[in-house]
Structures are given as C-alpha cells and as structure tokens.
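The complex appears here minus one protein chain, its other protein chains still in place.
Chain lettering (A, B and C) follows the sequence in which the chains are written, and residue indices restart at 1 in each chain.
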C-alpha cells in the first residue's frame, strides 16, 4: 500500500537516489547532496514548527509500505519571493480606442511583476516511473490540498503552482527566442540554470522593464503564452480539478502558466470533512451520498508533525467512518481519532 | 409581498420617479428621461434576447405586490468596455532587492489597465428608503446571482461590481486629491460627470500612463485605496458573501474597489438547485438538511423573458419543493414546473 | 536671378500647378485649391502679424526663377509645432544593459512616444523643381527660412526640427507602419495618413498609439531597417539640413519611421554664421583682381519685406559693408545704406 507522509531526516539517501532520475526541466530537485540536505533540514523543521510559517517548506514522500521504497515526492513552500525577487509576466489588457475615427483595438500586454511575492507554492512533484499507474499520480499531487485544508492557518491566502512552459521537441522555447534572447544574449538553458541557483540580479539588470504589447512578439512566441510543456499537461489538469486557475501570470523565460487559487476557495477547503473513526449507524447509511463505488477517498490523519495520507474505498457517513484496521495503522490512527476525508475526484456540479 | 422581476416597458415612469430619489454618487441611474428610456429599451430587448449577449443590460425591479409600487432596481450588464475603454488601476507588487547590501523592499504599484474589458457587471442597485428593512436589500442584490446561475451561458466567465470609493464627509476624495487632480486640474465631481456621460478620451489624453508606486502618494490617499464609501459597506458585504472578492482593481478616480468573481465559482453556481414544485415524500423529510427555520430561500422561476423571484420559507428536499400556492402564483408557476432555489445566506463552511 | 520671397495671392495658380506634380514624401503641401488658398492666406497673415509669442503662424516662401513666370520651389516654416495640441514623435532612446556578474554589456534601442518637439519651430514643405536640384538656389530656398528666423527670432522657437518622409514600398506601404501603427490603427499606411491629414498633433494619436516604449529588437528586420531612413525624394533636403547643422538619430516619425532632424539654433550655421552688413554698390568691373570671391546667401533685413538671393562677393568677416550689384539690390529691394544679412552658402 502507498502512504504519503511528512518527510524525515532518514529519507535523505532515498531522496537523492530519486533526484538522479528526475532529469532536466525541474530546477528544484537536483541531485546535489548539499542542497538536498539543506532543504531536508528546512522540511523537518517545518513539520516540527520550529521555523516561521513563511520560511517553511513542507516536503512529502510517497512510501510503498510493502517494500519501504520511496516512490515519489512533492512539496508546499510556505511563501515565495521573500529573500529573492519572484518574477512573472502578468498578461493585461489595454484598449486603444478612438471614437472620432471609430477604431477600437484591444491589445494584450506583458507586465514584469513581482505580484505573487509571498504566495504559498506547490512544487517539486516527482513520481518514480515504476509507480506511474492508477491513482498514484493523483494521490501524490492532491495530498497537498488535504494538508492545506487541515492546516489552513499555516498558509497565505494565495496558492500558486508554476508549470513548465512549452518547448518544441528540439528543446527550443519559442517565447524565449522571441523575447528573452534579445535581452539576455544567452541560451535558454543557461538562463534557467542561473535562476535555479538563485542568481537573479541579472534579471533586474537585463530584463526590459516597460510593459510590452504581446503583438510585438513573433507569432510562434505569442502562441505559446500560458501553454504548458506537453509532459506537464496531466499535472495541470489535476491542479485545475482542485480549484487552481490560470489567471494571466506566466514565466518570464518560457511563458509557462502559473496556476493560482485562493486557499479558501479550494475544493479541499469546501468539500473535505472530518470524520471520527468508528462504526456508522445503520439508520444513516440510507442517507449516505450516492458515491460512485469506484471513486476512492483521500484520507489523512490530523497530525502535523506526523502527517500521513492514503487512498481508501471507505466513505464517511454523517461524521463517522468505518476505516479498516490496516488503514488505521498506516495512518497512525485508532478508533475515536478524527481523520480528514475528501473524494479523490471532484463531484459533478450539483446545480443543474 | 415583494417580487423581483424582469423590467418591462411599462416601468419607465416608476423608474424615473425612483431615479429622482437616488442623489449623487450613482452615475448610472440619473433622472434623465431620454437616457432612461434608451436603457429600458435595451433591457427589454435583453430579456427578449433580440440583441447580442454582450450588448445586453438586464434590469430588474422589485415590486410590492400589495400596492404595485416599485421598491427597488438593479441590473446586470452583459459586458463592459466594448464601446468605450473601461479603465481601472490594478495594484501590483514590485520588489526592489539588492543582496549585496541586504535591502529587500516590497512596493505596491498602480498600473493603468483595461483588464476588465468584456466582463459582466453588476450595477445600478437602488432600494427605495421606505423598503430598507429586513431581507429586502439582500433579496434585491442577490436576485442577480440566481439569475446568473439559471442562465450562465449568457455571461462571460468574469463578473465584476464597481464599488463607490471612500470620500470624507465633506465629499473630498483623498485619492483624487493626491493623484488625479495633478493631471486633470478639475474638481472630482466634474470628472465623475464626464465619465458618466461616456466622455472618456480625456482619460487617454491626461492620465499618466506609467506605472506608479503607491508610496509616492500622500498618506491619506494611500490609506483609502480599495476602501468603499461608508454608505456602500453593506452592499460590499453582500457581494462578498456570494463569492466576489477584491482582487486589486480600483477606480482610477476615487480608488473604490472592484469586486470580482469567476462565474463558475459563485456560491449560487455551486449551491443553487433546481426543484420541482410538488409534494415532498414523507420518507425523505428525515434526510432534509438541518436548515435554520429562520433562514429563508431565494426562489425563482426558470423563465428568462418573465424572470421572477421571491423569498420563501419553503425548503426543497431531494429535488422537490412544496411551494405554497400564492408563491407559485407570484412566480407565474404551477405544480410540475421547476424553480431554482438558494439559501439567502451562505451556509456555514462544512469542512471543520 | 533666382529670388526667394514670401508667397503672394498671385502665386495660387502656380502652386496649383506644382501640386499637380507628384511629390512623394511632401505630405504637407496642400493639393486642393481650397487648401492652397488657405495656406497662402495664412502665410500672408503670418508675415503681417505682430508676434509676441510664436504660435500658429505658418510662413511659406517660394523660389522664383529668373525671367520666368510662376515659381519653381516652396519651403515653409511653422512658428510652433503642434500648436493647439501636441506634436508627437518617437524618441530614440538607448538603454545600456550591463550585467557585471555575467559580463554582459550591450545597448538596446527603444522608441518612446513623446511630445518633446511640441513648440519647436518646424520646417516643412520643401520642394524644388528638378532643374534646380543640387544648385545653390535650392540651398538658398531651404536656408532662407532660417535667415528669416535670424531676422525675426521672436517669431520662432530656439529649437527647430524637420520631419522627412520615410521609406515606402512601390505600393505606398511602409514597413515601419506595418510593424507598429497598423497594430493599433488597424488600417493601411496611406489610409491612416489620409485619416489624420498628415498631422501629428491629433487626440486620436494619444488614443491609439502605444504609450510604452517599443523595444527595437522586437521589431521585424524590415521595420528596423526603415527607422530613420529617408524616402529618396528627401535626400536633397536631408543633405542640405545636415550640412546646416541639423542632427538626425534622436527622433523619428511615429507613422513611417522617417528621420526627424532637429537642432538648437546655436548649432545651426545660418545662426552662427549670419553677418549683418550695410549695402554698398559693387564695382561693375567683372574682375576685382586678387580678392577671391565667396558665395553668399543675402537677405534683406526687413522683417515685413523678406527677400533672399545668392550672390558672390569678397569674404565679409572683416568688412563692415557688403558690395551688391544693382540688380541684386533690386532683387532684394534694398539700396545703399540698408542692412542685409549674409551667410556663406
């Protein structure tokens, strides 16, 4: 069985081994023992609540309880951009209109911004190829929403996730070639590597500051604004199911979209429920929601320092959940404890 | 009893009389017979669906069925800014940071934008002073959400409402005095009157185009950014209950906030339900949600051209609603018809 | 002898004849009789006006060929560009981009819509017939405007500029327009010029043109190449003006990207080199011996009776008089003892 749990100091080696599998395109999970152990130390301190909320970096690992293997990793950063500026382009609209000659032109505009400074960020998701089956990807990605729903006070109201931008098969980024290259005069990979290690003053030095009309860019650059890398499309869909939206912020280099949400509007905040582990009254079973039998539940304990979450087929009914004993054990729970529950997939919109 | 209904051509005189009561501060409801009858013609064509959705202007009146008086008015504009530019300031963030000397400065910035071009707008709400009691204000304001939930295909995904900005008791707008006056060189009321009649080219001519740091403004101007006029605070709260948020757009003259929402995320879209008028099965009453007896329901018919809505104490149960006959009559409904229902007040968040 | 003089009502027919000739790049000369009449009347009123502060005056000079009826050239000067509005142009800014960490240093050009030329005096409508191309008389015609400004500085700004038509293709399209203005105006170059009447001071410009700098590297190659390039018809004017001391490179036209030459009057040779001299009668003897002859533009120093010609005489720097032949005096309508101003040409 797979359990997603708070990372511990003991996971360092397994994490390193996994990072060697990641490959390029993910700048926050590099097989660098120093960087990794520094980050792990922050993560452990985050779950232990020994550092301030905005400095925290909650890392989760997915463990295969059958063999103790680490099958995946993901993280939530308490707040971004508070030590180094966090840049994005924001897409705005400008209207140029003259009543005198009856011209009305609506133009999209790119503004260099640090608007997302201080947001909570979902990041560093990686699932080992051996485990890319069934609901594993969903479990790993969505565990973070249940965590946020359980501990919303730890996060800012704004939640974001940066998505890798579109690249051609050759690795060419049409947006970078159409815009950034004119100002940075270097390869895309080089720029990417510099930002990964936190060297960002060159952005302030070289990036054009003035708002720019999208129409000035070559057509192929315009076309990929807000478009994700092919390999990232499934991850995007999962986040959108949970209430994240593309609101017009993109990466300054590859124009990959930033998805964002108000924490209070997340599906997990609206729909997740606490349930007490124990028997369900027979009389209430009739009123249970007509859940699709094949649609599993995300179920987590309510313990910050030892957060654990699984997928289960058990459905809570009016505040109670008859959770099997083996699942209780994996969650480090016992009867009478509360667990938080959320359907893995969104319910159909009830309103029509 | 009070019913909110689609406006008709016969309402012109009553509307004019009401507009004489409105006073300043509401630029879209002036006692001008020509403007008003033009607008009414558009509204009638909107409900009749004889003009394109983006040109529509759905006006609703609240009628006292006891005496036939018009007690209030409100409206939904299909799309703003498609004939004249719709300007706002957007508040952004810029970070100025130098690692070398360890300075990190986070600044708010005002960007002149037309970002909200094309949005659906809630506007022109006015309730006659004689009727400012009980739930009347809520009924009048919230009727629009039920209408949108019933006919979401008629609206753009972005919904906005402009709120009147803060003014001192003397009528002085600290934001205008700190910013606009330097560029427009005229009184606030004059500027307001010009925009009310659609004269907006002076904005393009005189308004500074470059992004501006909020810190440049006098403190009293900074303090009122996004703050509503005292008289508007209750209206703001009602909209926020329905899922509208201040997302950083303000009026360019008085810095009053624009509230906005995704239509799909409105409470009315998530929680409103259709119910068939008819008896409720005895067995299902036990499963009815534990509604607070004093919390009434908004109930509307599903007829665009003759849209009508009331407040009722009747609660739907599993898709059926036992609506009293007099209420059916006011809604122009009969048994077997569907009505749309929504609790007047948001339910407590179920997730804790 | 060729003479430059203010336009008169009797020139209207001749101007109409000129307007019938195709003059690509000279947008500011009116084409219809009605507009020609208005321009001539405005010029006559401007010369006659008593001016405190330069404003809407427009002075039109014409070139007369010797022994010919009609006129063979025109040149105008507006007292204050954008009067009753704002004269818009693109300023060609250079942004230094330096990153010491990365050892990068280069510069980026950006075009910024600006109103800085508002209130400058504007030279325009320069045209000479083909026969006079490249002659001293063409230079005289161009320069006469500045000589008038030397004589009547209160009628003009301390700064002058001259927009020259930019490059267009064989169908009248402009690559610069296609990359910029078209995106906002949504119409062809010639249509836009027609709509705006060649003006650069209209409200619709501020409504439609971009308010944020345009980074030049983002423009297509043909638009970049057109920046600051003159239409072939403007070469003569360009050469005369740069020789005069006008500088290109700082501003370009917002529509076609053509160069806008500009200068402070202190940098202009007409201003720095103009000498006031008293008229003396020249010896009629054709050969005055060893004294070398220099070519001068000479204008009557009479604000309300401006006339200018080209003539030869001895270098004037260390003289108090200028010797002018009787026919030159007649052409200028001066006599011995009158004052003229002289500039080497």
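One rule holds for everything that comes next: a contact is a pair of C-beta atoms (placed from the backbone, for glycine too) under 8 Å apart; a residue touches a chain by one contact, two chains touch by 3 or more.
Remember, predicted model here, so these are calculated numbers, not experimental data.
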(request) Kindly name the visible chains that come into contact with the excluded chain. (result) A, B, C
(request) Among C:114, C:225 or C:275, choose the residue that contacts the chain missing from this document, as touch is defined above. (result) C:114
(request) Kindly state which of the options B:97, B:136, B:272 or B:341 is in contact with the chain not pictured. (result) B:97
(request) Would you mind spotting which of C:224, C:239 or C:267 touches the chain that isn't drawn? (result) C:267
(message) Tell me which of A:82, A:186 or A:204 is the one touching the absent chain.
(response) A:204
(request) Write the list of chain B residues that the hidden chain touches. (result) 96-98, 100-101, 103, 105, 107, 109, 178-179, 182-186, 194, 199, 201-202, 205-206, 208, 210-213, 215-217
(request) By the contact definition given up top, give the residues of chain C that touch the hidden chain. (result) 82, 84-86, 93-96, 98-101, 114-116, 118, 203, 264, 266-267, 318
(message) Could you pull out which residues of chain A are in touch with the chain that's been left out?
(response) 201, 204-205, 209
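Going forward, only the chains that are shown with their structure count from here on.
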(message) Need the central chain here, defined by C-alpha centroid distance to the all-chain C-alpha centroid.
(response) B
(request) Just grab the chain with the largest centre-to-centre distance to chain B, centres being mean Cα coordinates. (result) C
(message) Can you check which chain pair, B-C or A-C, has more C-beta pairs in contact?
(response) A-C
(request) State, to the nearest whole Å, the distance from the C-alpha centre of chain B to the C-alpha centre of chain C. (result) 58
(request) Calculate how many whole Å lie between the centre of chain A and the centre of chain C, each centre taken as the average of the chain's C-alpha atoms. (result) 63
(request) Give me the residues of chain A that touch two or more other chains. (result) 97-98, 201, 211
(message) Two-or-more-chain contact residues of chain C, please, as numbers and ranges.
(response) 203, 207, 212
